[in-house]
Structures are given as structure tokens and as C-alpha cells.
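A protein chain is absent from this complex, but the other protein chains hold their places.
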Amino acid sequence: MIIEALIAVTFLAALVVFVAPDEYAGRLAAALSALPILGSLWMWAQYDASGNALLGGSIAFETDVVWLTLGGLDLHWFVGVDGISLPLIVLTTILSTLAIVSAWTPITDRESQFYGLMLFMEANLLGVFTALDFFAWFVFWEAVLVPMYFLIGVWGGPNRRYAAIKFFVYTNVASLVMFIGFIALVFGLGDSVSSMRLPEIAQALRAGELGAFAGLDAATLKTVAFVAMFLGFAVKVPVAPLHTWLPDAHVEAPTPVSVMLAGVLLKMGTYALLRFNFTMMPDVATALVVPIAGVAVISVIYGAMLALAQQDLKRIVAYSSVSSMGYVILGLVAYTTYGVGGATFQMIAHGLISGLMFMAVGVIYNTTHTRMVGDMSGIADRMPLTAGIFVAGAFGYMGLPLMAGFAGEFFIFKGSFESTVHAGMPLFTAAAMFGIVIVAGYLLFAMQRTLFGPFSFDGEYEITNAPFHDVAPLAVLLLLTIVLGVAPDLFFGMIQDAVNPILTGGGL
Amino acid sequence: MAGILDFAPAIVLLPFVSFLVALAVGDRLPKGGAYAGIAATAGSLVLSIATVLTVAGGQTYDATIYTWAEGLEAVDLTFGVLIDPLSAMMLLIVTLVAFLVHVFSLGYMNDEGETGLPRYYAGLGLFTASMLGFVVADNLLMAFMFFELVGLCSYLLIGFHFREPGPPSAAKKAFLVTRFGDYFFLVGVVAVFATFGTASFVGSESFPALAEAALRGEASVTTFGFAPQTWFTIVGLLVLGGVIGKSAQFPLHTWLPDAMEGPTPVSALIHAATMVAAGVYLVARMYGFYAVSPTALAIIAFVGGFTALFAATMGLVKREIKQVLAYSTISQYGYMMLALGGGGYVAATFHLMTHAFFKALLFLGAGSVIIAMHHNENMWDMGGLKDKMPVTYYTFLSGSLALAGIFPFAGFWSKDEVLYETLLHGLDGNPILLGAYAMGLLAVFFTGFYTFRMVFLTFHGKPRTQTAEDPHGVRWNVKFPLAVLGVLAAVAGLVNMVPVAELTGLHIEFLHTWLEHGYAGLTTEHYSTLLQDFAGYGAAGLHLSPLLPGAVSLGLALAGSGLAYLLYNVPEPVRHTDRLGGIKKVLYNNYYQDEYQVWLANGVTRPVARAANKFDGGVVDGVVNGVSGVSLFAGGRVRRIQTGVVSNYAVLLTLGLTALLLAFGILGGWFV
Amino acid sequence: MVPPEYYLLLSAAVFCIGLFGILTRRNALLFLMSVELLLNAANINLVAFSFVWGNVTGQTFGLFVMALAAAEVAIGIGIILVLYRNFDSVDVTEATTMRW
Partner (left out) sequence: MFDAIALQTEPVAAWTALAPALLLGLTGLVLLGIDTVSPKETSNTLLAGVSAAGSLLAFGVAAWFLVAGTGQVRTGGAISLYGDTLVVDGMSLFFTLIFTIVTAMVAVASYDYLREQSHRAEFYSLVLFAATGMTMMSMANSLATVFISLELASLPSYALVAFLKKNRGSVEAGLKYFLIGSVSSGVMVFGISLVYAVTGSLVLGDVAAAIGDTEMAGVLGMGVLMIVGGVAYKTASVPFHFWAPEAYEGAPAPISAFLSSASKAAGFAVAFRVFVEAFPLGAIPAGVDWVLAFQVLAVVTMTLGNFAAATQENVKRMLAYSSIGHAGYALIGLAALTAGGPNASVLGASMAHLLVYGFMNTGAFLFIALVEHWGVGRTFEDYNGLASTAPIAAVAMTVFMFSLAGLPPFGGFLSKYALFFSAIEAGFWWLAAVGAINSALSLFYYSRVVKAMWIESPAEDFEITSRPVGLYAAVLFAGLATLLLLPAFGPVIETAQAVAAALF
């Protein structure tokens, strides 16, 4: 019941905050959002399950009741966690609180609505990462869009209307495509499944019980469904060339929302890819390894090149997210312990680091009211602490050893280089790895131009050290990044444990 | 197990603690945390000496101290400490130089009233710790991780004066160029894991051992469809990428001269003992892996020889004292690479050691000169300083003699052995080595020239500026390190006097004996067998007396120095290098190396990025917006059907019905 | 006796005439009358085939249709009346304030 409690508490918190007066909505939201953190940490401490939730492993904190019946299939309220979802839950709760705190400065109107929506989004995210029944999961998956639409649309920058609707419609189309693909798959399984519970479907698919459906023979149906679902999730990740909603959304969104968007929402895509495509249909995934690894490499390099061309700090970080998530795809398709496990770890690592970077950019923006590289120089002179953390975060983003980013990336590189799914994997890996040079390039250029050199700033704002509650979240994130970088086993153990079952059987 | 070696991790941790202290409370400590750093490095130094002594006693140490990532049904990734003669010697060098640099910094930074000292000492501490961690690393992954941390520290320290335009840019360049090399290194690490399933340096399960076994057909490893030796060569060269970057070998040497933007003690640390040495040390550390691949060896040797000459020529015409030293550094590390490639494992280590001493000395000496000259580095503004600052002068002189390779100073012995080994193996019928040797030999002449051009311009003749008339004095904290190093630069060579041994028959090549100890797979004998079996070095078994080659190189060194003496040891030296004309311009601009690399970065990459950005905005996003645009346009057209005139509705309704009727009529065949 | 196809043709003809009227007449009343033609075309079928099949279902339904036609006209006239009040004409193409 802990999971239900977690989600319910967060929903209630959202309601409470929504009706709370604006003056202390922010403080209240932060305080209330501490509860989910405690809950998730308690789960982490109590976690005793092993194996992959979808492939017969034991499921922690499980609940399973029938919700309704549709087309002869039971839809369950079926939630639980395993080594893949638990780290993401911890990430979600922690990042949400930090994002809320980081919102105290920039968000100045309709606060109660803002924080209410943030908590509402957190609740749905928790649902996404815990639900193990397709329909329940899909409800949360779609429900995340609603608060995000408002958060971008109401509190966003000048071009927020366009960004919000683009995000809204683009990702919604993706979900529909994915939905059709998955449902076709379910009916292709025919009587071998009696419900929409993901474990049932995953095991049936890996057992090769898929039959012909709607005029498509089993093999074709499987491939078509795989592609449809991959496209659907790829938009969320986002994988180039389906990424164009992201920069707009990030640039327009207020900092805390960017943090959640980059830190958690993108992980929904990779999490779903892992849970659905790569867990359920490894045979198709390995058959399509070349295109998949191809788009992964393209995302890495192309995204990094785009970041290199940006002048807006936030756009730089936004595009670099595209780049970093490309690594995750590469790791997933490798089908090795380090590859898939590293991809999962990289979700957490990138969640922390991109959150850190967006917050740092936000703190700079709060003081300077500009994000343009050309508008400022040498601000490390006036806000050394922020600059210092910015530098640390940037090096984390470049994959500095003993920070979480390096762990994730190295695991992925190791795993995909030694992968046997395709003879070309070492080449794909080497190509993708060049991203670490480009990322260093654009981040170093950006820092040199903005933080260092003689101080100059053409704006009427007084540039001083940021308030404590702006910098504190940064420090926390930096600390977490280093802790995870020094001791990746905090999560990596349970991740591997949950990932390994995926790597055997199922036509591999 | 010997107690003292169990404290080896402390050697690494002490400076790290000083980093934390300086970072946390440095601004509340006297001297901005300097004492913490000095104490820590002193402690490390003592421990290192103890370590060396223990190792001399024949003990070694290899233990996994931390499992970084425990693999489930996969390999573990661990941190371990490996203490053998090589790492012990390197520990000594690093801690000694680091300690002296900390002391010197009191004079160079504190006394000069620099701001941000906690940041500076934190940087130094972390830098030392990272380097020591790299030195004791017992596997390639750990080595890489600390290698990267070293890079980070170099970024932080070179960019210490971040308020000026120059340093941040230099720091960025240093990190970026080395990062480019590290990219290949990382690919190499991953490849090593994929090939051998382990990355440890030592033991029968270490990857060099496995490589050897594989070539001897005693083990099988994944070679991705290549012949084992070919694949090992590829992997070795990938790792070498990182070496070339960090050790500033051609073509990735360009960052180093710019790195002179950093505070001079930092330059000393970087060039003498830490960052740049890391590359060469890495090759020595995994020498067993390179020894099995003649191609890799040849490439290493050739790159080294070429770099030695190439950098030396650039050093000829520089105006700033630190620039000369920078190019000399590149050149000297070229020698070490040459030695490694040429099979002179001991020679390389030897030169690594002597160079550490005399180059640290030269940089610190330059630092003290710069203090005296109120941070003016232009040699043409100096002159006649030898009377005003004798300590600096004589120590600097000792260092210069060592650098130029003049008998009996340290540099002579090591450089001489480098060239000797290379020649020896070259004569086995290895033309590439001979070519590399020729370049190395030629570089000796230039080295002598630029070294003494520097000395004479700086210290001899008449003072050419007001500041040179009465220079700013320096205190004990500057003189003490100079003194220590000055002595070492003079005598360090005595530990390995191969030619003398040759003459007298005495066994006084201590370094050889020193490096014959330790783990079976990491000794000089083992390496020479490997070289003989796989690279054919020494296969012919011909003997060559070291005397003649020694004499030749010494002669060249003297010639170079002598020419410098003739030209520059005069009261009013003139810019003789102007006679070189166009060549000088080329040399002065470093063969336009920077230009083309900057062009690659800004002239090629950025336009490509901009093009990609245009493409992204225009095509990729254009499609997205196009779809919505088309839909809305279609919607705008569709609604036009609704004309508002009810008669039209009736018409359309009828037409629609009729269409349906006809379509289905024909489909269903009603009209037959 | 008359074969049933003829009834179908007749009713179809009447239906088409009604439809033609609907498409061509702009006067609301004429439009209404044309609609009546449609209904009567249906009645023809109903009555005729009631005779053919020999049951009275069709005829009964025919009566219902007439009744409904009357009711429809009643409503229709009312609407046309307010149309005239508001648009000063009974031309159905006049009322086009709402479109697209």
C-alpha cells in the first residue's frame, strides 16, 4: 500500500496547495513534497525484491486488483516496483522537491496554482513509474501532459503558447501511435493473455505466443508494433529527428519546469522503451539493431552539434539532453548487463545533472534576466558560488570521473562496445563516444564566454550572489551527483539485478 | 605484509584532505590553506620515501581497496593500489616536486598578494592527489579516471586568473585538446575491457599478460575479427591517443605553451611532475602491452623523435622565458617517448626522473626571475640578473646544463641513454628507429642552443630595462626549493651511469637493478624478452659501446651551447634569430599548428554546427510545423462547405446521398 | 394486375420531383410542399406494397405518415412565420447570418 499512499499523499498535497493562498504556497509545497521523499527513501531502504518485475521477478510493494474489463481483458490496478523503477521513483521525489524550492524566486504570480500543478505532475510521474498494468500506466502517462501544458503555457516565456501547444500535441500524437501498436500486439496474443498486466504480456510475447492479427502475420505484426511503440516513445525521449518540441519547451518553460522536464519527463520515454520494446520484444530489437543504434548515434552527435551552435544557455543544455539520451538508447540496444544497466543508471545520472545545469542556468537568469551567452561575461566575479557549482555541474555533464555522469556513460560504452548483438556495435560505440569531446567543446566555450574573463554585463540589474534557497538545491544535486559517481552501486546493484533477466531468452 | 605499504593509500589521500580543507575553510586559515597543503605533501613525501625504502627491500604491494561497480554476471570495476619499483619511484618524484611547489607558492602567490588563494591551494591539493592516484592505479580504468581528474585540475589551475581574458581561454584549450586525446584513450579502455575482460596492470590475469599469452597461443581473447597482434596494436594506439594529448606530443602539443598562462608554480607542477608526465608514465606502466606490438613501438618512437626535434626548433626563437621552457618540455617528453618506442624502458624512466627534477627547477627558477621582474616574462627586457640573484642563477644554471645534456649533469646521462638504446635497436635493422634517432640527435644541438640562449639573455650581459636594474628580491621559500632541486639536477644522473659502468665494469647502473625487481610481468627483463620475441629488438644480439654515441651527443650539445655563447653572451645581444628571416616567422608561429587547429574548431566545426542548426530549424522542425499548418489550412477550406445557404445544403445532401447510392449500387451490383 | 415494379417507378418519380423542387425552390412554402411530395412518394410505396403483400401494415403506416406530415407542416409554418418576421421574406436563402 505504500505506493498508493505515496501517490495519494502527493495528489492531496497538490489539492491542498492549489487552494492555499499564494503567499506561502511555495513553502507549503516544499514541505509537503518532503513526504514523498521520505516514502521513496523508505521504499529504497525496505526494498527486498529481486529480478525484473515483468519477467517473473519478485515485485516489491505490489498491489493487484481488477479495475474494469474491456474487450474480454481485465484492466487491473496493478502497481509495484523493481530495481529499474525504484531509482527513478527516488529521483522523481527528490527532484520535484528541489524544483519546487528553486521556483521560489522565479515564480511570482499564481503561485498556488503553479505549485499545485507541480505536485500533481509528481503524483502522475510516480504513477507512471509504478504502474504495471498497461491501462493504469497509460492513464498516468497521458495525465502528465496536462500539468506540463499549463506549467509551460501559463508561466513560460514570451513564446510559451506555441511551445506549450507544440509539446502537448506532439507528445499526444506519439502516445496514440504507441497505443495502437501496443493494443494490436495485445490482441495478437489472443487468448494467451487474460489481462493488460505488463508481466503477463511481456512473458507471453517472449514465449513467442504472438499470433496473426488484423491481416498481419505474427512476425510482421510484432515488427510493426515495435516500430510504432518505438516511435511513440522516441518522441518523449526525444530521439533525433523527433526532438524539435524539446528546445522550444525548455526555452519557454520556467526553470523549475525545465528541471522536471529534462530530469524526469524525458526518462519516461527511455523507461517505457526499456519496459516495453526492449523487455518484451528483444528479438525485434536485435533485428533492428542497426537502425536503432544508428538513431542513437545520430542523436548523440547531431544533438551535440546543435548545442554547439546555440547562444542561449538553456538551449545549449536542452540540446545536450538530446545528446545524452542518445547514449541511453545505445545502451539499451546493446543487451549486455553494463549496456542496459548503464542506460538505466544514466537515466538517473542525467536526471540529476541536467536538473543541476538547468537550475544553475536559472539562478544566473534570475539575477541577470538574460540567458544569452553574448550578454554577459566574467560573472564568476560577482557570483562565485553559483559559478563554481556551474563549473562542477558542467564537468559532470562532460562525464568527469567520480561524478554520476561518467559512471552512466562508461557503463553504457563498455556494455555496448562488448555487445554481441551486431558486429558493428564497437563502431557505433566509438562514434557515439565522440560526443564526449563535443560536449566538452560547447560547455567550455559557454563557460569561458559567460563566467570568466573580465566582468561585463549590459543590463540594469545588480549582479550579486544568489539567495541561499536558490543555491541550496544546486548544492544538493551536486552532492548527489558526486555520491552516485563515487558509489554507483547504491543503485547499480539493484538495476543490474532487474536488468539481467532481460538479456536472456525471448529470442535472444 | 609490510605495514608501511598498507599506508600507500594515505599518500593519495593526504593531499586530497588538504584539498577539502583548503576548499572548506581555506579563507579562514593563515596563508589561505598553504600550510595544510605543505603539511599534506610533506606527509606524502615522507610516506613515499618510506615506500621506496620498503620496495628497495624487495617488497611490493597490490591490493584492491574499493569496488566501484560490482558487476552482476559481469566484471567488477575496482580501484586498487599497485606499488612496485616504477610507481614507487614516481611517487617519490611527484610528492617531492609537489611539496617543493607548495613551498615555492608561498613565495610566488602569498608574498605577491594574490587573491583566491584557497582556490589555488585546493587546486594544487586535488592536482597532487589525482596524480598520485593515477600513479598507484592498478588498472587502466582507474588510471583513466584519475587521468581525467588531472585534466580537470589543470583546467582549474591554468584558468586560475579567470578575471583576465587569457587564462580561461588557455585552460579551455588545454582541457579540450587533451580531451580529444582522452576520447581515444577511453575507447581504448573500453576496448581493453571488451578484449580481455579485465584492465588490471599486474598479475597473470592482467591484460598485458593475457595479450602476451594470446600471441603465444596460450589464451584466447576477443579480437573482433582482427589478427590478435593487429588488434592489440589498434588498442594500444587508441590508448596512446590519451598519452599524446597529455604528454603534449605532436600533433596535440599545442595546448602546452598556452598553459603558461597559469601561475608559474603550476607550470612547474604540470610540466615537471604531473600532467605531462602522466602520459609517458602510462606507457611505461603498461609497457608489457606495447612491447608485443612492433608497429605501436615504431609509431611511439617516431612521434617522440619528431616531437623532440620539432619542439626544439620552435624553442629557438621565443621571447618569453616560460615559452622556451614550454617547448623544451615538449621536446624532452619527445625523448622519453622515443626511448619507450625504441625499447629503452629504463632510459625513459630515467629521463622521466631527471627531467622532473631539472624542469621543475627551471620553472621555479623562471618563477623567481619573474617575481624579480615584476611578472614581466620577456627575456629581452632582462639581462645581467646573475649578480643580483646568485642563488637563482646558479641553480638555474645547473638545471640548464642538465637540460642541455652537458656532462656530468643529470640530463646528460639520461638523454645519452635514451639515444643509445634507440640507436642500438635501430641498428637491429629497424630504419624507423634510426630515423627517430637521427631526429633526436639533431634536437640535442638545438636544445643546447635554446637553453643557453635563454640563460645568457636572462642572466648575462647588461640589464636591458629598469626593472632588471633593481629586481624584486625573493625569500627563503623561493630559494629553498631551488637549492634542493639544483642539487638533484646536478647529481640525479649518478644513479644510472651506463657508460661509466661500461668503462669501469662496475655495476653502478642502479636504476636498471632497481627496475629489475617487482612483479614478474613488470620487470625490465620481462620487457626485454617481450621486445625480443615480438618486436625483434636486440634479436641480432649485436653489442655497441655506449661511449661513441655518448660522445656524439655530448659534442652536439656543446656545439649548440657554444653557438649560443658566441651569439648571446655579450653585453648587448641582438636578435640574431632575425637572420633566419621567413623561417623565424614560421618557427615563431609554431609552424602554424595553432592556426589550423583553431581553424578546425572555429572554421569547420562551428559552421557545420550552424548548418546543422539551420537544418534543424528549417527542415526537421519545418516538417513538424508544416504538418500543423497544412491541417489548419485544410480546416479553413473544409469549413467553407458550410455556405450558410440552406439550399446549398440540400444540394450537397442530395449529392452526397446520390454518390453513396451510386457507389454502393455499382459495388453491390444492384443495377444488373 | 399491375406489376409492382411500376409502383416503384412511380414513387421514385414522385420522390425525384419532390427532390427537384427542394433543390430549385427558394420560397420556404414551396420547399415545404416539395417535402410533402417526398412523403407521398413513400406513401405510394407503402399502400401499393401493402396491397402486394396482402397485409395492412403499409396502409396503416401510410396514415401515420400523413398525420406526421400534417404536424410537420404545422411546425414548419410556424417557423416560416417567425422567419418572415425576422427577415421580412420567406426566401430560405436570405437567412445566412451564420456560415462556415
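Note that the chains take the letters A, B and C in the order they are written out, and that residue 1 is the start of every chain.
Here is the rule we use: contacts are C-beta pairs under 8 Å (C-beta built on N, C-alpha and C of every residue); 3 or more make two chains touch, one makes a residue touch a chain.
Just so it is clear, the structure is predicted and the values come from calculations on it, not from any experiment.
In the whole complex the chain that is left out makes contact with A, B, C. Summary of contacts with the chain left out: across B:58, B:618 or B:636, the touching residue is B:636. As for the chain not pictured, it touches chain C at residues 4, 7-8, 11, 15, 18, 22, 28, 31-32, 35, 38-39, 41-46, 48-50, 52-53, 55, 57-58, 60-61, 64-65, 68, 71-72, 75-76, 78-80, 82-83, 85-87, 92, 95-99. Taking the whole complex into account, chain A touches the unshown chain at residues 67-72, 135, 138-140, 142-143, 145-146, 149-150, 153-154, 160-161, 164-165, 168-169, 172-173, 176-177, 179-180, 183-184, 187, 213-215. Touching the omitted chain from chain B are residues 628, 631-632, 634-636, 638-639, 641-642, 644, 646, 649-650, 652-653, 655-657, 660-661, 664-665, 667-671.
Keep this in mind: only the chains that are shown with their structure count from here on.
Taken together, the touching pairs link the chains end to end in a line with two free ends.
If each chain is reduced to the average of its C-alpha atoms, the one that sits nearest the average of all protein C-alpha atoms is A. Taking the mean of C-alpha positions as each chain's centre, the chain lying farthest from the centre of chain C is B. Between chain B and chain C, the centres computed from C-alpha atoms are 97 Å apart. Chain A and chain B have Cα centroids lying 37 Å from one another.
Of all residues in chain A, none touches 2 or more other chains.
Along chain C, no residue makes contact with two or more other chains. Those residues of chain B lying in contact with chain C across their complex are 639-640, 642-647, 650-651, 654. Of all residues in chain A, only 166, 169-170, 240-241, 243-245, 302, 305-306, 308-310, 336-338, 378, 380-381, 395, 398, 400-402, 406-407, 410-411, 413-414, 417-418, 423, 426, 429-430, 433-434, 436-437, 440-441, 444-445, 447-448, 451-455, 486-489, 492-493, 496-497, 500 touch chain B in the complex they form. Residues of chain B that touch chain A in their complex: 67-74, 141, 144-146, 148-149, 152, 159, 162-165, 167-169, 172, 175-176, 179-180, 183, 186-187, 190-191, 193-194, 222, 224-225, 601, 605-606, 608-610, 612-613, 616, 620-621, 624, 628.
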